[in-house]
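Every protein chain but one is kept in place in this view of the complex.
Coming up: chain A.
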Amino acid sequence: MSAVMEATAPPVVRGEQRRTWAAVFALARFEARELLQHIPVAVTLLFYVGYTGWKLMSPPDGMDAYPALQDADRATQTAPLLFAIALFVCVNRAALRDRRRGTDRHFDVLVMEPWRRTAAHALSVVPFGVLTALVVGAQFTWQALRPGAVGHGSVFELAVAPLYVLLFGALGLLVARLIPSAFAAPLAVIGLFTALLFVSTGTGGAWTRWLSPVVGESSSSTLPSELIGRPAGWHALYLGGLVLVAALAAVLFAPRDAVFRLPRRGGWSRSSPRPFGALVGLGGALVLAVTGAVGQSGGVSSELAAARERASVAPEKEQSCVRHGGSQYCAFGEWTGRTGTWAGVVDRIQALAGGAAADRSLLVRQRIDARYGLDGDSAIAPSTTPGQVTVGTRWGGNRVPEFAVGVASVLVGGDEKKGGELCDGRVVTVMWLALGGDPDPVADLKNVRLDDSLSGSAVVLAPTSSLSMSAGQTDVVRELLVSKPRAEVTAAVKSHWAQLTAPGVTTAEVARVLGTEVPKGADECGK
């Protein structure tokens, strides 16, 4: 049976104008909503937002109340890692849904082509990246609004978490397009983490560690933001490039329209199965990612190394100083607002001191060792300048009594080096000065001792050199802080200042002067 094809009815214009890209965005919204209903995504997202919210709402404790924003920005990076992994797995599942349920052949004859559906899957991750950015923004803003906040954050460091959330989603999609199997995603997650472990630690932590999305630092010290030297901008560019590479490659590897899966037939045209724009975009994204990767591998510039050296060896050239009372306080630019807080501690200690120490003019100087950047922690050598006290870049928590011990040891010993070498009865005087005016002296005595003990011998922490307390000295200090009225001890210290700070004074003598029980074996200096 054969016939000549007849003219059919003219094309009908339907009521609604259907716009192709609007449909892609509509599908992206649909898929994003579906993703949110996946248990791993919902649970990890809830955990991420809940944990961050709980941390923000909790009253700031210790050093949390005095954040350095150049550290606070990096602190936002690791929390959404589980969420990102969940997104990887669930985007992968969503992208394989049609294949798994056998609807792909049916949906082939619907208007939206498979590559546009893949683009919609890629776009469906965007709301989660935006949500992560909002959480990160809230987290950082909250820190920045704390009265004790100092420093400057980097928008590029803040961009890392949202970018790797996007990256993991896009990678999940790419894996689905390259290996359309439900088993591929878990294996890919394991492979990805093995690879990241290898690049971040396996090769010595050089430039390769920057290939990992999140790059942590081995140092816990805080540096002025201009000395940090992390290539955050390049890294953000690298991550952004990778996101685009993964998403566009997934679009290019999208399943082909049914017509393209079959041998060429019947003169049916095969319009470009691979969207040209995506191909061009992929090229551009690769350029971005490679540029970022190269930029971030540059290492420390000679200018930065010189600046770090200056800040470490001759900080006075980089700092500005202010006077509070009789003392001078010199700080790096980002910490000048904190000098008043330091002065409060110095004033409190000097109020307990006697003799010339009560009015002595001190120089409180902020000192750092920035020569190795954030690659490692190194101790700062005690100063031999008379009357100079070192203060660090971190504050709050244990850093306060540590600073107080530093101030007291300089008042008693003359300088930091000598103060750190005290081991006779003057240690008791130092510890009383440091903690006697403290609102919770026993807790701070415990905190400032390395082993968190209230008895026995221990090392006492200070900004530069530590101080050693014998068991007898500990007993005397504890009794002074716990049992003796503060006014009484203060009066005794002031009236016997010369005796209490004389070199070679024994712990027994100090105990007798201050009216506490003389401990057995108190004179154990140097043992």
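The definition used in the following text is that a residue touches a chain if its C-beta (ideal position, glycine included) is under 8 Å from a C-beta of that chain, and two chains touch if they have at least 3 such contacts; residues count from 1.
Criterion: contacts and distances are computed from a predicted model.
Taken from the listed names "Protocatechuate 3,4-dioxygenase subunit beta", "histidine kinase", "Transport permease protein" or "ABC transporter ATP-binding protein", the protein name that UniProt assigns to the chain not shown is "ABC transporter ATP-binding protein".
In the complete complex, the hidden chain is touched by one of A:K55, A:R97, A:R256 or A:H324, namely A:R97. In the full complex, chain A touches the omitted chain through residues 1-12, 14, 16, 18-20, 22-23, 25-27, 30, 34, 97-98, 101-112, 117, 258-259, 262, 265-271.
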